[in-house]
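Complex shown without one protein chain; remaining protein chains in place.
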Amino acid sequence: MNERPSVIPALHHIPPGIQCAQDYEALADRFIPAPAHAYIAGGSGQEATLRANLAAFDGIGIAPRLLRDVTAGHTRVKLLGRELRHPVLLAPVAFQTLAHPGGEIETARAADATDSCLVASTLSSFPLEDIARATRGDKWFQLYFQPRRESTLDLVRRAEAAGFGALVVTVDASVQSPSLRARRAGFRMPDDVRPANLQHHVQPGQVTLSGGQSLIFQGLMSEAPTWDDLAWIMGQTALPVLVKGVLHADDAHALQAMGVAGLVVSNHGGRTLDGIPASLKALPRIREAVGAGYPLLLDSGIRGGSDIFKALALGADAVMIGRLQVYALAVAGALGVAHLVKLLREELELCMALAGCPTPADITPAFIER
Amino acid sequence: MNERPSVIPALHHIPPGIQCAQDYEALADRFIPAPAHAYIAGGSGQEATLRANLAAFDGIGIAPRLLRDVTAGHTRVKLLGRELRHPVLLAPVAFQTLAHPGGEIETARAADATDSCLVASTLSSFPLEDIARATRGDKWFQLYFQPRRESTLDLVRRAEAAGFGALVVTVDASVQSPSLRARRAGFRMPDDVRPANLQHHVQPGQVTLSGGQSLIFQGLMSEAPTWDDLAWIMGQTALPVLVKGVLHADDAHALQAMGVAGLVVSNHGGRTLDGIPASLKALPRIREAVGAGYPLLLDSGIRGGSDIFKALALGADAVMIGRLQVYALAVAGALGVAHLVKLLREELELCMALAGCPTPADITPAFIER
Amino acid sequence: MNERPSVIPALHHIPPGIQCAQDYEALADRFIPAPAHAYIAGGSGQEATLRANLAAFDGIGIAPRLLRDVTAGHTRVKLLGRELRHPVLLAPVAFQTLAHPGGEIETARAADATDSCLVASTLSSFPLEDIARATRGDKWFQLYFQPRRESTLDLVRRAEAAGFGALVVTVDASVQSPSLRARRAGFRMPDDVRPANLQHHVQPGQVTLSGGQSLIFQGLMSEAPTWDDLAWIMGQTALPVLVKGVLHADDAHALQAMGVAGLVVSNHGGRTLDGIPASLKALPRIREAVGAGYPLLLDSGIRGGSDIFKALALGADAVMIGRLQVYALAVAGALGVAHLVKLLREELELCMALAGCPTPADITPAFIER
Partner (left out) sequence: MNERPSVIPALHHIPPGIQCAQDYEALADRFIPAPAHAYIAGGSGQEATLRANLAAFDGIGIAPRLLRDVTAGHTRVKLLGRELRHPVLLAPVAFQTLAHPGGEIETARAADATDSCLVASTLSSFPLEDIARATRGDKWFQLYFQPRRESTLDLVRRAEAAGFGALVVTVDASVQSPSLRARRAGFRMPDDVRPANLQHHVQPGQVTLSGGQSLIFQGLMSEAPTWDDLAWIMGQTALPVLVKGVLHADDAHALQAMGVAGLVVSNHGGRTLDGIPASLKALPRIREAVGAGYPLLLDSGIRGGSDIFKALALGADAVMIGRLQVYALAVAGALGVAHLVKLLREELELCMALAGCPTPADITPAFIER
């Protein structure tokens, strides 16, 4: 199953059936081999969190207001001192060549074309420098801590040099393995899909466990970052550091207190611990914990423009798009991702217009139906 | 797909399978071409609001009382100083020739035959004057603001001249496009279905957008009415002006305060912004906001007589029937619509009788099961 | 469809597949013609109340207690000064020859064999005198008010003479017609199924309605009983009078205050007004309204012994079994009904034993899981 079965190669045009952003999801399984599709689409465990992410949006209504003048409307948001044209960020999805041979380079070109802030993954299929060159717009670098601090620091220095404007440290995925769905579909990472950023780093040797020690606690988790690691990396760079994977208000408050520049409320798209809450559900209490004005992004579960509206209403400054991005990439490469962003933005604008909100700043909890 | 496929022409009798008002819904797809049926039946987005409209009625119970004398019972209601025989109004559905070649004329004849108050749409397939002539009963004119105020005013003047007794200004549908369902079914408005009332009006030129401007905010919404526009039109006519599309108590209160004659609580049958609340859910807090005695109508989601009972119990003075009207029109023209009204009225009367409410005024929140 | 299609005649033995009381429901459609089965099984309208009756039991849990001595356990209950062997009453189901040629006579024999209190319907297929002769046990007569008081009084006098020990006046079904389900299945009452008790009574002439009068209010409801009618009949008989069809606490209180001997909390098995609450849901507040010690029965929705336990825990002194009775009658006549009662009683006893309740009096709200 390691060989990719024959599937449709990515198109060079937008297929006629795409009527809304979510349509890329329905189409994607014809463009991605089944095992890889299972790897991308699946969530951990019984996928309760995966389902909860979607259900959380469905469970929240919008309370529109009438007759408001929105002709001066726009979607601009300020984040980390920068003005973004719109609040749709491209999430740091790993190994994008699973979906398209052009991988992250195509994605970056779409970001460039749509003025989208790109977040490049540590585990990208192409070197971060190549990705950085492919977009003139805002770009952040997502950082996974490496087994050795020198490796971690090397990644940071390269990101700084390549012009990334912020670091996004992911802290909720210390142990990663393909989901049950992916394993049942026979997924194995293809031999030619490798973490390009890490190829010159010495990989850590196997942990040697003594009798009675746990593969989890004394093995895999021995490389997981702690509060000390986070403080260390913040001391090594002048870049703003955001933390991704936050769901608990107390953690959010502690991170803010130690100088973290912003948070990404996320459950990793339901790909880490099954049973944890939907990101959207965690968002309001995190906004309450950090107060107004502190940068918060929402990741996991966005499937359309009204989802973005709901996230903004419940406290997010912007959102990250993960799976939809990969699906659009698989269908039509850079063109697909750019089209996806355009659709999401139009859907958001239509939602804002019909709800009576000319700008993102107008989208407050008052527009959520209780 | 623009040509209509072969479907059953409207009957000249009531088909034997019709046992209740809702049965017209089940039958209609044999009388309407599939794309047009999708256009009529569909709701916006993922149709969450469309489903919510129905679920809201199902989620509410009736608390009946025993042994009451209802032999003096009736369904008469007072609205805008007029006494209506029953609280079932025919909603202003656009382009009724999509369902039946006789379109709004047939509907008006049914209104005439059943003493139903008819609400004619700006976007009718026949001129408002022809529609007005087809019914001797109460009739109101639904007004969409036009790109130019002179066009809007011309419509009002014609409605006044034709004998319409009130204006119903729709304010929740500034941007309209066929639903995803309709687009996926290949719906395009047939060439011979045109807004008869607007054929002599100059259509606005294309909006020219400069770089960075939004098709939504600076484009389509530039023609959307605002509070000022509403105040202006109220100053131009002696007709009572109702506003249709209200869901928020604060908007309801503001509209009442500016002299609007009554409100139609409506989410446009789930056809505008997906994710907004069911009309029925919004109704009680709007009644609370405007107080007793102020005219309120409920639109969206009525499928039978007990739904009308529930709407009246939660604060409505009357209801509007949209999709069912079109379905009955497609099945049997004026005869079908008249039969539909008869069924709805009988179902309402039976519900009132069994619940112990002889008149609409007796239907209070006390008859709702908590 | 008025002729009965070929179906399996009732057996003279218990079929092997019957493992629990509810199994009679699954089997019955092979023993009853489809239209008649639809008539028996169906509920009014969209059958929301029919479904709610069952869901109400499913939604309530049992809180068992441990290690209690139940060896002196029994199922005896006191009702109207009589001791019944068990709290399972056979509900007054009309026209039982629809299910079995022996109809109510078979049912009465089963009551006799199982010490069950039988409630004979006004609309029985056999004369009440014949039914009374078929059981030596407790029996009550269910009374529908007739168009003329002399007819009603005649029924009461015959019930008194035949030895019925109480009257159960049904007040929630003033307008009755086959359900949508029954009409869609083509049900018409077979010509040979007639109300035996009423054959010598003059049927009322057609009501003549003047213009604008309602078939419901001025027509059908002109024969519905009112508070005055109930008071009148109570003055005509020394028999205790119970009222069936009560769902509202205020009605319950008023009925108790006027001297009614007991109430049957019932929504007529979901066969009258669709949308009214489940009987079980109404039960606790009615018990609260009438206080301890006042006779209350629960009808509608019982499908097994644990349902009886739940009803008793929530305030009922006994329950009535409707549809299951008819299903068992169809499958195996008197034998089937007797077996059904035996199963229900065993299921109840097992539930009591495992919950730690030796007698019905021990089954209090404390045994309901919150």
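So that you can tell them apart, the chains are marked A, B and C in the order they are listed, and the count of residues begins at 1 in each.
Going forward, a residue touches a chain if its C-beta (ideal position, glycine included) is under 8 Å from a C-beta of that chain, and two chains touch if they have at least 3 such contacts.
Just so we're clear, the structure is a prediction, and the values are computed from it rather than from any experiment.
The chain not displayed here makes contact, within the full complex, with A, C.
Listed residues C:Pro127, C:Gly165 or C:Pro358: the one in touch with the omitted chain is C:Pro358.
Only one of C:Pro64, C:Pro147, C:Gly163 or C:Pro195 touches the absent chain when the whole complex is considered: C:Pro64. Across the entire complex, the residue among C:Thr152, C:Ser306 or C:Gln325 in touch with the chain not shown is C:Ser306.
Considering the full assembly, C:Cys20 is the residue among C:Cys20, C:Leu209 or C:Ala231 that touches the omitted chain.
Remark: the omitted chain is touched by one listed residue; of C:His74, C:Arg133 or C:Arg157 this is C:His74. If you put the missing chain back, the residues of chain C touching it would be 17, 19-20, 22, 58, 60-75, 304, 306, 310, 346, 349-355, 358, 369.
Along chain A, the points of touch with the absent chain fall at residues 45-46, 48, 52, 171-172, 174-175, 180, 183-184, 214-218, 220-222, 224-227, 229-230, 243, 245-248, 250-251, 272-277.
Basically, only the chains that are shown with their structure count from here on.
Contacts with chain B and chain C are shared by no chain at all.
For the pair chain A and chain B, the distance between mean C-alpha positions equals 43 Å. Per-chain CA centroids place chain A at a distance of 60 Å from chain C.
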